[in-house]
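Taken from a larger complex, these chains appear in their original positions, while the remainder are omitted.
Think of it as A and B in the order they're written, each chain with its own count starting at 1.
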Amino acid sequence: MTDAHEEAGEAARWWATAVSHIEPGSIELRDRPVQDLIGTAGLVDIIWLMLRAGLPTPRESSLLEAALVAGVDHGPQAPSIAAARMAATCGVGLNNAVATGVNMLGDAHGGAGQQCVEMLTDIRDLYASRGSWQQAAQEVMADWQSRSRYLPGFGHRFHPVDPRRDPLIGLVRQAVRDNVVGGDFLHAALAVEAILERRRAGARPVPMNIDGATAVIYAELGFSAPLARGLFVLSRSVGILAHAWEESGQGRRNKGPIPRSVLPARLPQPKDA
Amino acid sequence: MTDAHEEAGEAARWWATAVSHIEPGSIELRDRPVQDLIGTAGLVDIIWLMLRAGLPTPRESSLLEAALVAGVDHGPQAPSIAAARMAATCGVGLNNAVATGVNMLGDAHGGAGQQCVEMLTDIRDLYASRGSWQQAAQEVMADWQSRSRYLPGFGHRFHPVDPRRDPLIGLVRQAVRDNVVGGDFLHAALAVEAILERRRAGARPVPMNIDGATAVIYAELGFSAPLARGLFVLSRSVGILAHAWEESGQGRRNKGPIPRSVLPARLPQPKDA
């Protein structure tokens, strides 16, 4: 009987959570009754609350909001957007179409924000002993570039300059001046950018991109690295939904990636090992 | 040559969109440069903009925000939340965990909002000729209940009274009083609720649930029925992410639905036809 008691409690503990608590007639989010939040708390505050248990200050909330707004969309050239639009023509629900797009926000597509927070954190940690942002950035960049030819958060296959960088970095600068955030991650990112600019003098620039600029904000606000990806997911879901919705009104069925008149080229068969 | 020109243009037209326009160095959302929106527009405003091309008034935005806040979570008993938590222990990215949860927000789980907007719209349309909300509701309910034993947006398997109903409906009432919205969908929903209450006198109540209360808001604000599901997806994604994130910090691997000590019972084999 003790065993049975323990098993029943075990099932309850198996799903134990601090995020929310639901009983018949009662819904608490982070120990706060949901009815106290509806109509008083903003959506961005609730995102913060659900992820971190506390509430942000208004300035913290604004900074997070700017990052979330900046990443909502990058058009049908982004594979996540294109896939969601195609899904919307295949006879599935809008939720399935959104899930299809979100599922593709992996390490190479939005997930770079997570890696960028990690890299900036490495730089900040090294700065403590090196005393120079440039020196710290150089060492950490060398380490990252020895493992991959991409530096997460910098460079864009498409934009020579990413129009989202300046307004986002401007907001972080202001927040540092006003003591809303500390500024370490901003300094780390600017050091990386300066080094890249010197290296590539005259060549195609490698500007800070959306993953980089938002990573600075998420890190300055104290979010863990994996949440850089998680927050990007929330942000880009808006664009994914908007595109899936527009597509569903255009009347196509089983929309492929290219017009039906274009046939994919034929590649030679590989030799099996 | 004309053909080739046309094919190239055809590919561009195949992916034509009004949602966003991206060129090297330029990102426009609904024809607005993204840099003009970052730091000035709120996330809820951007959701509206992306879905509908215009911007909401502050009062419209607040009403939408309340609905989005109300739906963020319903704990691990909700299959979408449980699945996302389990996914987070299987060695996939947070984006994959969120997609797993969002994928399950189907007709029976969040998708009810879409059906509820359709039902409320039917009632409003019939009201024009019947002149009585009660009469219109009764006829439309009979029609819906002849097809399904669930009335979308009403009743909850768990809550005798949904704590999210009152604050949401209160906000709509206020918005009607202030001419922010028209009130037809509110009247339709209240008529349904009143009929259900009379019918079930003494028995377990069938209160308006979160799908119903938010459907009233989405419909009052002029969103199409499928967007009731789409907006719920954005809202619930917050809770899905928060749960997946918490779970990923709890150290389990391949978390199943019940503790490992409990073995699923064995059912007899069905007879094949």
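The working rule: contacts are C-beta pairs under 8 Å (C-beta built on N, C-alpha and C of every residue); 3 or more make two chains touch, one makes a residue touch a chain.
Worth saying up front: this structure is predicted, and the values here are computed from it rather than measured.
Asks: Given 2 shown copies, how many make up the whole thing?
Replies: Oligomeric count for the entire complex in this file: 4 copies.
What we mean here is this: only the chains that are shown with their structure count from here on.
Asks: What angle of turn lays subunit A on top of subunit B when you fit their CA atoms, given in steps of 5 degrees?
Replies: Nearest-5 rotation angle for the superposition: 180 degrees.
Asks: Let me have the rounded angstrom distance from the C-alpha centre of subunit A over to the C-alpha centre of subunit B, please.
Replies: Distance between chain centres, rounded to whole Å: 22 Å.
Asks: Over in the complex, which subunit B residues touch subunit A? Could you list them?
Replies: 7, 10-11, 14-15, 17-22, 24-27, 29, 33-35, 37-39, 41-44, 46-47, 50-51, 62, 65-66, 68-70, 72-77, 82, 85, 93-96, 98-100, 102-107, 110-111, 158-161, 163-164, 166-168, 170-171, 226-227, 229-230, 233-234, 237-239, 241-246, 248, 258-259, 261-262
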